[in-house]
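Below you'll find the structure I mean.
Partial complex: the chains shown occupy the same locations as in the complete assembly.
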Amino acid sequence: MNEHRYTLTLSCPDRVGIVAAVSGFVAQHGGFIVEASYHTDQETQRFFMRQEIRANSLPFDAAELRARFAPLAEQFRMSWQVSDSAVKKRVVLLVSKQDHCLNDLLHRWRSGELEVEIPCVISNHEDLRSFVEWHGIPFHCVAMPNNNEQSKTAAFAEIARQFDASRGDVMVLARFMQIVPPDLCTRYAGRLINIHHSFLPSFAGAKPYHQAYHRGVKLIGATCHYVSDELDAGPIIEQDTMRIDHGDTVEDMVRYGKDIEKAVLARGLRYHVEDRVLICGNKTIVFR
Amino acid sequence: MNEHRYTLTLSCPDRVGIVAAVSGFVAQHGGFIVEASYHTDQETQRFFMRQEIRANSLPFDAAELRARFAPLAEQFRMSWQVSDSAVKKRVVLLVSKQDHCLNDLLHRWRSGELEVEIPCVISNHEDLRSFVEWHGIPFHCVAMPNNNEQSKTAAFAEIARQFDASRGDVMVLARFMQIVPPDLCTRYAGRLINIHHSFLPSFAGAKPYHQAYHRGVKLIGATCHYVSDELDAGPIIEQDTMRIDHGDTVEDMVRYGKDIEKAVLARGLRYHVEDRVLICGNKTIVFR
């Protein structure tokens, strides 16, 4: 898990010979491919690819790899990037008062399971300061007054400023109970991850467990997705469900639901930071 | 499984002493309770109960049991019924051309797993006649011309006539690709079961797998529900989901989906014929 690797991800119009060209390029420099995945989207005929290469099998570093790969990428008209496992992604967590996702992610981080930097945690409440600071992570409280749109705009501007200041790669709404304004959704497209407590597209919006209770469904779920400017409608990264029955109250669903929420968010975030998620329109390709 | 039993199901306004009164009544006649389940709906404060009683532990038959229980039921203002395992439910199956649910249900029937009578199978196509008749079950074809509302009305009237003529207890839409008219939905409320190929309320209506594909969900599902006059919105009996990924086409989903559809329908139908499902508004209590 801790081996030094480069991860190449790319997409381009599909045609014969892409895999041959890319793996030929890698092989020509002695590169050892540890993991490789491909997919062609049927609707757009676009090809997607991910390769993990053992860093010490190549005679040069990531910058040189990028420089040498660029002409080939140009030739196939690729969108592409090379990430370096030695450079950890910087993940900023946003929370309100509920802390089950925060507790789960911080544990994965401090146990070394989730290999990221967490430059700070931002909240609209003070409640979780002590727990976050015990981890040695800065905690910023940005008040988010209800029913005051002007203050909310200012608060989100402050959140964006802090995210940028901490050179964040991805912002995670870990049960942050506020709706992100459309301009930030656009600005951080593909870098803003939310966990919604229903199996979308069912029960978008507020109080999904209440909605589920009233509809009488036999399973509840959770959805990890990129935030877009349409509420709970962005590209889905990961989902899961669990069985309930008629005896379960809304409170029971809330309690059980926490376990799916944190598991789904943890998986979705891991796929993202390991560059396993490629966005294709409003869908995702997840190379697990 | 084949022991002779009476199943008492009831609902009434909740209050102290219902269980004591009912189980006292049963015990007083030496009745041996094999299985018992209770539930109080929080919103309506209505109490629901199901008890299976060993028939030969009682000194009288089902008719006498009903007669003796009536006063107590009256006292608690119960909706109630006693069913007798020796009297099998009569299940009429409706199919079109897809036969995975039919094949599954007929196998469960002929192997003795599903203890019902199947007086006939009705279809709007001839395709499945030979397979049904191999089982010794009458097959009725009722043509269902597209784009002709008058003929459709006549066809459904004929279906209802055949259902009634075969003294059907429950009609199962086993992937019957036609929308049942509202008057029949009302007439057979609680006796008309459908399998929908999505995890409702997501993707109601036509082509749910196409809808699922375009939304990019990571799980597909199926829902067994009672039919109401609102399309795909009746009380849900059973649901399940399974994992798919970006590599799965609509055709793959259709194929995988068949396995959930038949499993969910088989479970839902079994719960119904074993009197395990009690309807409470637009929700169900399922005493598994």
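Each chain carries a letter (A and B) given by its place in the written order, and its residues are counted from 1.
Heads up, the rule we're going with is that contacts are C-beta pairs under 8 Å (C-beta built on N, C-alpha and C of every residue); 3 or more make two chains touch, one makes a residue touch a chain.
Keep in mind it's a predicted model, so treat the numbers as computed, not measured.
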item: With 2 chains placed, the number the full structure-file assembly comprises; value: 4
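Throughout what follows, only the chains that are shown with their structure count from here on.
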item: Chain A and chain B: spacing of chain centres that average the CA atoms, whole Å; value: 41
item: Parts of chain A lying in touch with chain B, wherever the complex brings them together; value: 39, 42, 199-203, 215-219, 221, 235-241, 245-247, 249, 280, 282-286, 288
